[in-house]
Each structure stands twice: as C-alpha cells, then as structure tokens.
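Shown here: the complex without one of its protein chains, the others still in place.
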Amino acid sequence: MKRFLRSGDFWSGLALAALGAYILSEAHRWVYMSEDGPGAGFFPMWYGGIMVVLSLVLVAMSVLRPARAAEVRWKDVGRAFTCWIAFVGCVASMPVLGFAASFALLTWFIIQGMFGERARIAIPVAVGGALGFYALFELGLDLALPHGIFF
Amino acid sequence: MDIVSGLAHGFQVALSAQNLLMCVIGVVLGTVIGVLPGLGPPATIAMLLPLTFKLDPTGSMIMLAGIYYGAKYGGSTTSILLNVPGESSSVVTCIDGYKMAMKGRAGPALGMAAIASFIAGTFGVVALMLVAPPLANFALAFSAPEYFALMVLGLAMVVLLSGDSLVKALLAMLVGLWIASMGTDLFTATSRFTFDRVELLGGIDFVIVAIGVFAVGEVLGNMEPAKPAEMLPVPKGLRNLMPTWDDMKRCRFAFLNGSVIGFLIGVLPGAGSTIASFISYGIEKAVSKHPEEFGEGAIEGVAAPEGSNNAETGGALVPLLTLGIPGSGTTAILLAALVLWGFKPGPLFIQDSPELFWGLVASMYIGNVLLLVLNLPLVAVFAQLLKLPAYAMYPLILGVSIVGVYTSASSMFQLWLLAAFGLLGYLMRKLDYPTAPLVLGLVLGDAMEKALRQSLMMSQGSLSILLRPIPTALLAIAALLLLVPLVRKFNAYRVRVVEREVG
Partner (left out) sequence: MPFRHIAAASIAALALAAPAAADWKPTKPVEVIVHTGPGGGSDVLARAVAQMMEKEKLLPVRMQVINKPGGNGAVAAAALYEKKDDPHTIGFITSVWIAGPLTSSEAKITLKDLKPIAGLLLEPAVFAVRADSPFKSLKQFIDAAKAHPGELKQSGGSVTSRDNIVRLQLQHATGAKWAYVSFQGGGERLAALLGGHVDIMVIEPQEAGEQVRAGKLRVLAQLTEKRLPGYADVPTLREAGFDVTPTRQIRGVVAPPQQPDDATKYWEGRFEALRKTESWKKYIHDNQLEELFMPGAEMKKAIADIENQLREQYQLAGIKTVR
C-alpha cells in the first residue's frame, strides 16, 4: 500500500496540484470577465483549474494502480544533482570571475569530477574550451559575454 | 509584367556578378548564423544595415533575404547534434533529430534537413511568385477567430505527442500555458506571475525554456550513471552520412506537408515559423504509418519541420511585398530596410519596383540551390563533431547553451532561468513527463489566449464568431486529429479481441 509513496507520479501530481492551486489563487485577484471581454484572470482560472483536476487524477491513479506508475531510480539522482549544483555555481560566479574562468571551472569539474578523467586531460580541455568560446563569441563575433575579474 | 517575362528579367538581375556575390555572402552568413545559437537573422540584418547604404539596394535585399532563409538551413545543425535549437524554428527538429544522432544517424538527419529545406524553400519561392497577390487577400480574411482555431489545432497535437501518458502530456502542456502567461497582459496592462521581477514583465522567451529543458536537462540526465556512456557513434563512410533512398521515400509526404503548411502559415501575419514547424510535425505524425517512431528518431520528424520553416520564409514575404505588412520580426526589419533605402513597400510595391521583386525572387531560387550545395558537404564536416569524447561533448553543449541564451538578451537573469529550466527538464525526464508538450503549450498558449480574447472583443462576447467558415474547418480538423489515436487504439483493441477469439 505504501508503494505509492515512492512513486514519482504521486509526488509530482501533488506538486502540480499545489501549483494549480497557486495559479487559481492569483487568478482570483484579477478580473475574470469584463464588459470588454475576458479579463486577465479568465485563462489562468481555466488552465489552473484543469491543472488541479488532472494532477489529482494522476495522484489517484498512482495510488490505485501502483504498478503502472513510474518507477524512479532515485539513487542515481545524486550525481545529476551535483552536476546541476556545479552549473548553478558556474552561473553564480560569472559576474565575479567572468565567463571564461567560470566555464573553465565547470568544464574541469565535469571532466574530472563526473567522468573521472585525469587532471592532465581535464585541465587543458577546460582551459582550451573556455578560451575557444571566448575567442569565437567575444572576439570573433563581438558579442558580449559576462565579464568579471578575469575575462 | 507577367510572370514569365518578370522571371526572365529577374534572373538577368540576379545573375549579375555583383548580385550573385551578394547572394553567396548572404546565404553563407545566414548558414553560419543559423548554426550558432543566440545569434539570429534579426540582429544580424540590423547590424549590417548601415553597410548596405553604400551598396545597391537590390543587391542588399538579395543578401539580407539570403541571411533570412539561409539561417533556416543552419538552424537544424545544433538541434540535431547537440539538442540545442539553433533557431527558434528548429526547436521541433531537436525532438527526432537528436534521437537520430544518438542512434548513429546524425548524417542522414543533417542531410535530410538540408534536402527538405531545399524542396520546401523552393516551393515557397514558386508559390510566392505565382500566387502572391490573391493569397495576400486571402490572408487578410484570417483574423483572431481563425488564429484561435489554428492554435487549437496546434494544441491538439499534444495528443499526438503524448507518448504513453496522456494525463502527463496534458499537465506538461498546462505548465507551458502557465509560463506563457507570465508577463504584462496586453489587454488590461495587468502583470501576471511576474514575482515582482522587472525581467519577467515581457514574459519568458521560449528559446530559453527550450534550451534549458531539452539541452541542459538532457546533459543532467546523462550524468547519472557512474561512467556516463560514450557519446554518439560516428558513422563511417559516405553511405552513412546521407539519407538513403528508403529515407527519401518515407519522407515524400513530409516534403509536401512541410512545404504547404509552412508557406500557408508564413503568409499569416504574426503566426511564425515555430508554429508552422509544430503543426507540420503533428500532421506528419498523425498520418504516419509508424507514429510510435516519432520522438524516437523518425526521419520524417526532421523533414517536416525543417521543410516548413523554410517554406515559411517564402510565405512571410507575401504580405511584406504585396501589402507592406510585416508578419514577423525579421520581415519587420526587412520592411525597415526597404523604407530606409527609399522604397515604398505597400500594395503598389511590385508594380513600382519590379526589378527588385523579380530580382529577389530569382535570387531566392539561386540561393536555395547554393544552400543545398553548401550544406550537404557540411554534413560530413559537422558529423566530425561527434567524434568528441563524451567528457568534452557535454561541457560543449552546456557552453553553447549558456552563450546562446546570454547573447540573445545580455542578461544574467536569463542564465538563472536557464539553470531553473535545466533542472525542470531533468525532473521531467526522471518522472517520465514528455517535454515537447511543455514547449508546445508555451509557444501556442500565449497566441491562443490573445486570439480568443480578440475574437470575443470583436464579437461583443459571442462565441458564434468562431462559426465562420475557416475556424469551423480548422476546429473540425482538430477534432479529427484528436480522434485518430482513439480510433487507432480502438482498432488495436478490436484486433486483440479477435485474436483472442480465434486463438
């Protein structure tokens, strides 16, 4: 019975129902229908409402028919999530370190940290890649990339 | 001037040494821009405008137009190889194109994109030449109620893109609708879902969502196994770099579909090539004998959208050149260019400036041929990109995504959005939600809402305005499309029942 608590559908369904409820609460504050036609709240009420209904259907299906719900392999998530954190870190550091340095760090992390290659491969590729992007876009095409202390 | 003499005159103009050179420059530049995400035809044309003042207007127009339709050829490259859409109209190509690349068929995918672009692009020019004025008047009959029905038709595609779970596809689409409504409401100036951020006042550019959900999400997903799999097998030998005759036969309908749908939607001001590519993809899947292959690497899933986004350029030139009405961002700049050069785009344009019109038309024939000749060998060049080891490929994809997003709006905020949508894309994969309906809802949702409200404003609140001939026809087609999978399921069910009886 408790199997449904592990199913992705159950939790994502609840999350979407919450989102739908939020949408409805915001849409409530806007005009639904005025004499000039539907107002700003018209569409959001509808898609928010349908979202709530469908997501609850999903939740119900995951409880009542657990065999068909998506089986999520949660242990592998750790690695993907780490990579995402690295990506966020890269974006966060761009105004400070500039594009090339931040991107080089991200690349190095992926090659050495995620793929387990040696530093003597990781670092040249990281530096080369970052400089390559910089050369092509900033210098070659005159398109601004984020700047920081380094370039 | 009738068509034959006009075209003859046009070729004379287009084949002059200077104009031919301009054409070459335009299409080459266009291909490069199309390949690079983040740099698009509008920005490039605007940057080149000052240079054109010293040059002949006909030649300049030929070059700028070359950039316009050339970019549509190049846009599929990063979509197929990296799952990063190079142009907004190449988002749909990512769906099947990237899957084909993962199965070692990047070459045929790239080649088919070029071939379909050529066929549909040429069709677009032919149609522009033959039916431009009457079609322009037909386009004027298209207004909000017709757009609404068209958008409903587009959203009916969700059913076709739903894969296994219709409920999840619909939920993804609804989230797309929600993201689409972020920003300032056009009709009431109310801010919706802006979380008090000034950057959200104009809404979220769907290219950021597409790159985040498709490209970044995919990379994150691939990070899961302890030793992430080696990338894509590189095809050996020329045979594997081009579509086979079998592929060409399969895509027969896709060529027609892409050409006609792309052109017709291009003619409608405001519709855009992204919508055209979604609709032709959906129609292709609906009539296919192997619909389950779509989303897993069906070559028609590359041919149809790539063709339609090229035919769309021919279509978009119809209202521009016959009425002086720009239908999209790029045609708006072309209009500004024409005005700056001293022309008067409007209903009398073709009459007043036949050498520009016919020279342009002739140059587009030449340009499409040039692009085919240019792009097919490039397939071999680009396919080498896949020789990169996985550990270099994924940072490359992330780098291209970051640069593509940042250069299109010069704002760190967009990069944060990219990170957020990357996470969303990963979660959707993990939880088995199809990603295409999200993008579909985002692209069409905004347009659909506007069209509905405009229609109701025009009819003073009465829905009967939707019963005009064209909307009724489109809504009927949408209903049919929705029925097709149901009928299929029903037939399959019947077959199973019969088998059980017999066996």
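Chains: A and B, in written order; residue numbering restarts at 1 for each.
Criterion: contacts are C-beta pairs under 8 Å (C-beta built on N, C-alpha and C of every residue); 3 or more make two chains touch, one makes a residue touch a chain.
Bear in mind that the values here come from a model prediction, so they are computed numbers and not experimental data.
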{"item": "Option from B:Pro134, B:Pro225 or B:Pro347 whose C-beta touches the chain left out", "value": "B:Pro347"}
{"item": "From B:Tyr69, B:Tyr98, B:Phe142 or B:Phe255, residue that would touch the chain that is not displayed", "value": "B:Phe142"}
{"item": "Chain not shown: contacting residue from B:Gly6, B:Pro42 or B:Gly258", "value": "B:Pro42"}
{"item": "For chain B, residues in touch with the removed chain", "value": "42-43, 45-47, 49-50, 53, 139-144, 184, 186-191, 194, 196-202, 269-270, 319, 323-327, 329-330, 332-333, 336, 339-340, 344-349, 409-411, 450, 454, 457-458, 460"}
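FYI, only the chains that are shown with their structure count from here on.
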{"item": "Chain B to chain A touching residues, read off their complex", "value": "36, 38-39, 167-168, 170-171, 174-175, 177-178, 181, 185, 187-188, 190, 192-193, 216, 219-221, 223-228, 390-392, 394-396, 398-399, 402-403, 406-407, 410, 412, 415-416, 418-419, 422-423, 426-427, 430-433, 445, 449, 452-453, 456-457, 461"}
{"item": "Interfacial residue positions of chain A with respect to chain B in the complex", "value": "8-9, 12, 16, 19-20, 23, 26, 30-31, 36-40, 42-44, 47-48, 50-51, 54-55, 57-58, 61, 70, 72, 76-77, 79-80, 82-84, 87-88, 90-91, 94-95, 99, 103, 106-107, 110-111, 114-117, 121-122, 125-126, 129-130, 133, 137, 141, 143-146"}
